[in-house]
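Note that one protein chain of the assembly has been removed; the remaining protein chains are unaltered in position.
As written, the chains take the letters A, B and C, and residue 1 is the first residue of each chain.
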Amino acid sequence: MPNSFGKLFTVTTWGESHGPAIGVVIDGCPPRLPLTVEEIQAELDRRRPGQSDIVTPRKEDDKVEILSGLFEGRTTGTPLAMMVRNADQRPGAYAEMREKFRPSHADFTYQSKFGIRDHQGGGRSSARETIGRVAAGVVAKKLLALAVPEQPVIVRAFVTQIHDLAVPPEALVQLPTLTEVESTAVRCPHRAMAEKMIERIKAVRAEGDSVGGVIECRVQGVPPGLGEPVFDRLEADLAKAMLSLPATKGFELGSGFAGALLRGSEHNDRFENRDGRVRTATNRSGGVQGGISNGEEIVFRVAFKPTATILQPQPTVDLHGQPTELIGRGRHDPCVVPRAVPIVEAMAALVLLDHWMRQHAQCGLFKF
Amino acid sequence: MPNSFGKLFTVTTWGESHGPAIGVVIDGCPPRLPLTVEEIQAELDRRRPGQSDIVTPRKEDDKVEILSGLFEGRTTGTPLAMMVRNADQRPGAYAEMREKFRPSHADFTYQSKFGIRDHQGGGRSSARETIGRVAAGVVAKKLLALAVPEQPVIVRAFVTQIHDLAVPPEALVQLPTLTEVESTAVRCPHRAMAEKMIERIKAVRAEGDSVGGVIECRVQGVPPGLGEPVFDRLEADLAKAMLSLPATKGFELGSGFAGALLRGSEHNDRFENRDGRVRTATNRSGGVQGGISNGEEIVFRVAFKPTATILQPQPTVDLHGQPTELIGRGRHDPCVVPRAVPIVEAMAALVLLDHWMRQHAQCGLFKF
Amino acid sequence: MPNSFGKLFTVTTWGESHGPAIGVVIDGCPPRLPLTVEEIQAELDRRRPGQSDIVTPRKEDDKVEILSGLFEGRTTGTPLAMMVRNADQRPGAYAEMREKFRPSHADFTYQSKFGIRDHQGGGRSSARETIGRVAAGVVAKKLLALAVPEQPVIVRAFVTQIHDLAVPPEALVQLPTLTEVESTAVRCPHRAMAEKMIERIKAVRAEGDSVGGVIECRVQGVPPGLGEPVFDRLEADLAKAMLSLPATKGFELGSGFAGALLRGSEHNDRFENRDGRVRTATNRSGGVQGGISNGEEIVFRVAFKPTATILQPQPTVDLHGQPTELIGRGRHDPCVVPRAVPIVEAMAALVLLDHWMRQHAQCGLFKF
Partner (left out) sequence: MPNSFGKLFTVTTWGESHGPAIGVVIDGCPPRLPLTVEEIQAELDRRRPGQSDIVTPRKEDDKVEILSGLFEGRTTGTPLAMMVRNADQRPGAYAEMREKFRPSHADFTYQSKFGIRDHQGGGRSSARETIGRVAAGVVAKKLLALAVPEQPVIVRAFVTQIHDLAVPPEALVQLPTLTEVESTAVRCPHRAMAEKMIERIKAVRAEGDSVGGVIECRVQGVPPGLGEPVFDRLEADLAKAMLSLPATKGFELGSGFAGALLRGSEHNDRFENRDGRVRTATNRSGGVQGGISNGEEIVFRVAFKPTATILQPQPTVDLHGQPTELIGRGRHDPCVVPRAVPIVEAMAALVLLDHWMRQHAQCGLFKF
């Protein structure tokens, strides 16, 4: 099921950018969770077009409707279906894309795979698909926060780099608060750098161009034991989750690529007894060892390429393989990274919740 | 199924480092493929301990036995089971690990998760588990090579970095041959750099320390259309496959993390008609667009941390959370990267074959 | 995923009887299939309440909307989402069921499992859930019919027994036509028996009681080779599909339970060469041998219990375990069997299509 994610808390998304609607079905949701449509909406608003002056101006309120699985304010354990109607469709705006392949877009590959494609706004390849992920992520984040009341799991993503503007690592020792993240349109908690980033995005947009960046995500409160020994390692599922997002090009956990530069004696995280618990003195492991969480902060980073849609003429070919030129048009994000922050959080939450449920199923039922 | 990988060509591995045996079951293998035990063995020998003077001297011939699914030299379409008996077991050598958690190993997390662990040689967390992956990878690579005889898929991995010794990118324009890769113990096709890398590994080992590195993998001959639109993007499954390997910390496709430094106008791969086919002028996409292969070379890199096992005393805690010291012993690789090359290839082959079969199932049966 | 069915052509249903809507998502649908909303609607009308005077009079038009996966009249290969709004909701009619468990209904078990339930009209346990199955079945049946134009697969179910009124087997040698099946409200192609059945249903309803029956399903045109050797035998998946329908109590293939009364020499289906093809002289196997189709007609029967909802007072207990009495009310089917005919066909089509795609994936891509 290529449009589903998760083994026990399974999320299935459907919908095209300019079709009637976008939606999601969550199967396996624990019953009796209090949930309101307002909670879902609030997070969709973080992902919504038109939320600031550095994102696409497409007019979409993204108003969500809960269609099933909720009864008198609580989940029932049956599928939770949610839907957002597409509103601002401009079929005419995409006439050019019917015949021409946009460079570094999914046009050519969809056509090659399926022999047909909905060319309007990228159809299924549009980032509007992630509406369903964000809606499901709200449920997952809420469950994670409630699972162990005394130690709520907190999932926090934020922008650390736009183009070559990167927050210095020493400025990120503390986990930023949600308020700090949301205080700038670019969702970078380092205010000075955030201002430069916003300027950069605006400058690039003015040239009809685009930029990429890096998002860091940290998760606090994850108990030791989540993740599976072999193929379903926690970092493997996180990597898959992140690389399943549009425009991503890389993933690294803890020390990441820079870890290759260290010796074992420098890289190893020594165990120590802190406050009566087994802890590590450092966290180059990024909170995961042998594929399983060790109780430390989970830390990973995701690289995003610059938006493929640019407002400059580009040479390309058409459906018949003939050379042609594409005049970029339409509403788009000059940089997808700020709006990707809640999506990264949603995917991280889905992975962690699913693994928690799996851990519980295998190791929590029987006492020997 | 945490110990299975692949939806249609499904690989399930089992076995512990010092248990009776290590094995694999392949379910869904196409029937009638000619296959010999020698083909499997040849690739296992690339992964085998004791193959050179820069890897662990553990004495394992890793002789494989095919237990089912083969009849008169051809696969039958039923499960292909293969097994390697563990030979060089030294239970006594691991007495210390029964009580002490090795830093940056899976000891603590397995104990936390399961409440029990086979401490000998890491048990299930040992890289010996990858024997089954490599054996399965042989079958996958052979199928990929035979699928389209005129355009065989070639999967080629090689070492590009050990510690801070990195091959300059301009030296890697051409795909290295297998002979070039295998010509040095470190599996780096750049001979001058390979020699430095070997020296570095030996020097580090002499200090009882370890180093990490980077493997690049390229796949040629992949037709356009493999990969799925949303969660099962080709790069998502490749990322999961790579992060499911022991000691990995990062994955990047095409431009990767460096892609964030480019503008869209610099990053986009323009389409052109070359030799009657739609091709891209550059390949910053790494052969995948919108999650689906575009027919260009698939290019990705995997970061490996330095081996956690070092022969230096390290502070740690024991099963009871009490501080103690671990005196490293035992046979280990001072750098896992050279032996990981065939494993990276195996995992890449498994992902690509599985997606090819999926593509065929959905888009190849019906003609409208 | 308890609300999904099928490995490659995967159907996920959602929705409650008296929630906002009922829906389905099909993942893995082959691309480019011509499809109209009218085709879906026509089959939903076969399942619809109020279609005759022997079914429930609940007023539901069951108008379907296609929300995604269709572009300019053809499937795109991306998820096909469909939805029917619930119209005739009468929350007040179910006030009694909030506190009382209806005998032989899912009230008690849902409450036990989830600790919460939508009591209105059975919530998720309502047969309205099968709307999604029928809609998906239309797509599956159409694909089966088009796959091999010269030998279209035909899936035909019909009623053979209501209460103790059973069609004699000798009257069913020929596959009934769709017109014959649809010519009576009870969907029994034996007209004389159908009239008695209809009388029986009306008589029983007049007493506030209900009856069950048996549906036979036959599938013609299935090529040899569908089904898997071990757990996913064709009859195993058909059995699961049928027992997943509300009110079913039994499944048998070919000779079924009566087969136990024969000797091997009587039961074996001898092979013969007929018209240049390997055929069997008899079909006690029901078209499946060793779990795999043999090219003969697939024949199976499904037993349905009498509707649990009856309009007679019944002793029961309430949410607090206290004895009470339930006064049956509401609109219901005195016999679910006639409306189950298109649902049985839909499930059979889903199983066969999925296995065809699986067969193609494993055995159709590689030529050795």
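By our rule, a residue touches a chain if its C-beta (ideal position, glycine included) is under 8 Å from a C-beta of that chain, and two chains touch if they have at least 3 such contacts.
A quick note: this is a predicted structure, and the numbers were derived from the prediction, not measured.
*Asks:* Of B:Ser68, B:Gln151, B:Thr177 or B:Gln322, which one is in contact with the hidden chain?
*Replies:* B:Ser68
*Asks:* Touching the absent chain in the whole complex: find that residue among C:Ile66, C:Leu253 or C:Val344.
*Replies:* C:Leu253
*Asks:* Per the definition of touch given earlier, which of C:Thr13, C:Thr76 or C:Thr184 contacts the omitted chain?
*Replies:* Considering the complete complex, C:Thr13 is the one touching the chain left out.
*Asks:* Write the list of chain C residues that the hidden chain touches.
*Replies:* 2-5, 13, 101, 103-110, 112-115, 122, 124-125, 129, 161, 163-164, 204, 209-214, 224-233, 235-244, 246, 248-257, 259-273, 276-278, 280, 284-286, 288-295, 303-310, 312, 314-317, 321-323, 358-359, 363
*Asks:* Name every residue on chain A in touch with the hidden partner chain.
*Replies:* Residues 7-8, 28-34, 74, 77-78, 143, 146-147, 229, 356-358, 360-366, 368 of chain A touch the chain that is not shown.
*Asks:* State which residues belonging to chain B touch the missing partner chain.
*Replies:* Where chain B meets the chain not shown: residues 1-4, 10, 12-16, 19-23, 25, 27-28, 31-32, 65-69, 71, 74, 76-81, 83, 113-118, 123-124.
In this section, only the chains that are shown with their structure count from here on.
*Asks:* Mind checking the centre-to-centre distance between chain A and chain B? Centres are C-alpha means, answer in whole Å.
*Replies:* The computed centroid separation for chain A versus chain B comes out at 26 Å.
*Asks:* Round to the nearest whole Å and give the separation of the Cα centres of chain A and chain C.
*Replies:* 39
*Asks:* Provide the list of chain A residues touching at least two other chains, using ranges where the numbers run on.
*Replies:* 2-4, 13, 113-115, 124
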